[in-house]
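Have a look at this one before I ask anything.
Note that one protein chain of the assembly has been removed; the remaining protein chains are unaltered in position.
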C-alpha cells in the first residue's frame, strides 16, 4: 500500500491554503497535481539542456534528444508497448483520438460500416467519430447502459457485429467511475475483424494497463491526469497498424525527403510528429512515469479502491444524495459523482470551494450520458494517490452542511455571530 | 538598445559549461533559451494553482482560467490582434499551419485554384499545402528566388493572379535570414481575393509584427522560438475568417451541446481547442511575451541587426566560406548560414561543438531551397537577444581553426603537446 | 468548520438571493404574451422561460419560470419583479445595466432606483464562474428584445 503521508510531502501544492483553509483537492479526474520531481525535471531541462531535438550536432541537442527519447521508452514500458516507436506524443487524449480519426479511420471506415461506442463516452471519444461516420457514410452505434451505470450486458454483444469496423470505448468512465471490460470487448471486436481504440484517460493514471494484455489497436491517454504536465499525452498504436497509417500533421521532422511537389515520410514515430515537439513536457511525463512506477501501479489501484470503498460507505449515509456508478469497487475507479434533487451541483461546488474542497460540477463532457441518466449535471469528487480518509471525512461533513444550508430555511438564524 | 549583460543574467542556461567551455548558444532559429521568469511561471503554476480550466467552480480552476486567458490577451496584444479570441493555441507553428490546411483550406481551395508559396519555405509551410493541392485538385506554385536568396522581384508578381486562392509565405526565412515583403505581397494577394497565411516562426520572436498592419488572414508562430516553453504556439486568424471556419480537432471544450449523433460548437476561440489545453505553457508564453515587451521589440530588432552586421563583416573575412542570404541587414534577420566546399557542415558543427559553440548543420527543413541553391546542407549560426560580439568573435576564431584542421594535412604535427 | 465559509457564502447567497430563490416572484406562466423568450445554458442545465403581456406599451403581466442553480433562479425572480410595468426600452436598459454591473463596469445608478434587489446580484461578481448563471435571465430577455428590433 501507499505511504500517503510521504507522498503528500512530494506535492508542493498540497501545502496551499484556499480561503485560509487547507486545500482538499478532489478534482483529479479533471487533472492531477504534480510531484516535485516532475516540476524539477522542467526546471532542469530549461536551465540545463534546452535545445531542439533530432539532428542537432551540438551537445545540448544531443542531451535533449537522449532524454526526450528516453521518456518515450519510459512511457512505452509503462503501458507494456512492444516498441518505443509505437508511442506517439500528442497534446492530450483528445488529440490522440482525433489523430486516429483523421488517419486510420478516415482511410479505413467505409460506407455501411459501423463505429461502436458506449453511452458513457467523453465527448472526446464521441464527437470525432460523429465526423468520421458522417464523412464516410458509416453509422455510429451506441451501447446502452443500465441504471447502475455499466454497459448493459444483455445488449452489448448484439452491438459488436460483422459490420463493426471500430470499437472506441473508455476503460474507466470519467463520469461514473465504471471500469469497462475492455479486454473481453477487444477480443469480441477482433473476432469480427474490427479494430479497437481504448480511451485510457482515466485508466492509465490509476491502474496497471498493458497494451499487450489488452491487445488493443489504439490506446489514448493524457499526461496531465497522471502527475505529468499539461500539453503532453500519448497515442499507442499496434506496430502493424501504425506501419500502414498515413501521416496526420505534415511539416518538419516527419519527412524524409521533400521536393516542391511531393515528399516522402520519415520512419516511426517521427512520421506522426510534425514540427518541434513538446520536448520539456515529454521529459517531465517520463519523470511522472518514474514516480508512478516507483509507487507501483498495483499499489496505486489498491489505495484508490480502498479509499473509494470508504468514500462510498460515507456518502451513502447522506440520505438526500443520489450516487451514480457501480457500488462494487472492483468494477469502479476512484470517481464519485453525486446529486441532490433540490440543490444544484453548482451551489454545492461553490459551498465546498469556500471550505477549500475542490470538486467538479457539470456534465463532465458527457452530455449524452447525462441525458440518458435523466439529469443535467452532477457534482463529482475524484481521488488520487495523495488523498486520505480524513479528506473524505471533510468532504462528507461539509457536504452535509451545504445541503442543510441550501435546503433548511432556518439555518441563518441558527448560525452564531 | 539592449543591455545584453543584464539580459544574460536572466538566462540560467548561459552559465552552463559544455566540455568545460562556456556555452555559446547560436542555435536560436531552432529554439531559443528561456529566461528565469518563464521557468518560474511554470513552477508557480504547478506549485500554486494547477487545475483544469474553464467551468471549474473551485478556486484553483478559476485562478488557472484567469491566468490562462490573460496569457491569450498578452499574445494577442503582442501581435496587434483585434481580439484575444482570434488567437488559437497550438503546439507549434507546424500545427498552426496544419490547422489552416485541414479547415479553411480543405473547405475553400477548389479544383483549378492555386496555392502560392516561395522557394524558401520551411517544410512545415510546404508539405501541408502539397496535400491540400492534391486532395482538392489545386496547383502549388513556387515563387523562385535569386542567387542572393531573395524572392525574384522580376517574377513574384506573375505568380499572384486571379487563380491564387492562398498565399502561404514566411516573413523571415529560417535558412537564409531573408525578410520577405509580406505586407505588400498580402496587398497584392488580397487584390485578387486570395487569403494570406504568414509563417511568422522566425519573425514574431525577432521584430515588431502587427497583424492589423500586415492585414494577413493567418499568422502562425511558435512559443519555443521566442523565449517561451516547448509545446505551445499560436495561430492568429482574422475574425471574419475564423467565424466561418469549421472545427479541426473535436472533443471536450470545443462543443456546446452534444447528442449521440451530433454536436453544436462552442464559441471562439474554444471551438478550435479540443481537450485539456497546454495550460502551463500558455501561461509561460505569456511570461515570455512580458519579457520581450519589456525589452521592446524595436530594440530586439535593432540589437540583432547590429550584431548581424558585425557577424557578416567578420565572416566575410574568412575567404573559404560561402555566405548565403542578403548582405543588406535591413533585409535580413539574425540568421547566418555558411558553407565550405571542402569541409562538410557536420564536421564544422562537431568541431564548434567541442568548443562549446552550438550551431545547427543540415538542410534546416528546407530541402527544396537547398536543392535550388545547389547544395545539400549548410552550417547556420542564429542570433538572439543574449548574443554578443564576443561570441561572434569566438565563432569566427574557432571556425578558422576548424577549416585549418580539416583542410590542412600538417596541422597535427604543428599542435603542441 | 462551516461557519467561516458561511460568512463568505452569505455574500453570494445573501438573504435577498435566498429569498428570491425560495419564493420566486411572478412565476406563473402568462398567456397570451407579447414578449416570450426561452434561454438555456447547456453547460449546467440552467433554464429560463419568460413571458410578458404588454398593455399601453408597458408590462401588465410578467411570468418567469426558471430551473437550475440558486443564482439563476434568484436572478430570474429578481428580473420578474423588476420588469413589472416597464416599457420594452426600459427593460433593455435594465438588462444592459445588469450586464455592465457584472462586467465590473461603473453602474448607472438611476437604473437601479426602485430596484434595490438588483444590487444583490452584484455579489456574484466575486464568484466569476457563477456570473453566467446570474446573467442567463437577462441575456435571454435581451436576445428577445433585440430580436424584435431587427
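Just so it is clear, A, B and C label the chains in written order, and each chain counts residues from 1 on its own.
Criterion: a residue touches a chain if its C-beta (ideal position, glycine included) is under 8 Å from a C-beta of that chain, and two chains touch if they have at least 3 such contacts.
What you see is a predicted model, and the numbers here were worked out from it, not measured in a lab.
Student: So which of the visible chains would the left-out chain be touching?
Tutor: A, B
Student: For the chain left off this view, which of A:257, A:322, A:389 or A:408 is in contact with it?
Tutor: A:257
Student: Among B:148, B:302 or B:401, which one is in touch with the chain left out?
Tutor: B:401
Student: For review purposes, identify every residue of chain A that touches the missing chain, sorted by number.
Tutor: 55-57, 61-62, 66, 256-257
Student: Tell me where the left-out chain touches chain B, residue by residue.
Tutor: Residues of chain B in contact with the hidden chain: 19-21, 343-347, 350-351, 354-355, 361-363, 367, 375-377, 394, 397-398, 401-402, 405-406, 409, 412, 415-417.
Please note the rule applied: only the chains that are shown with their structure count from here on.
Student: Centre to centre, by mean C-alpha position, how many angstrom separate chain B and chain C?
Tutor: Their C-alpha centroids are separated by 48 Å.
Student: What is the distance, in whole Å, between the centres of chain A and chain B, each centre taken as the mean of its C-alpha atoms?
Tutor: 32
Student: List, in ascending order, every residue of chain C touching at least 2 other chains.
Tutor: As it turns out, chain C has residues touching two or more other chains at 42-43, 129-130.
Student: In chain A, what residues contact two or more other chains?
Tutor: 19, 346, 350, 361-362, 367 - these are the residues of chain A that touch more than one other chain.
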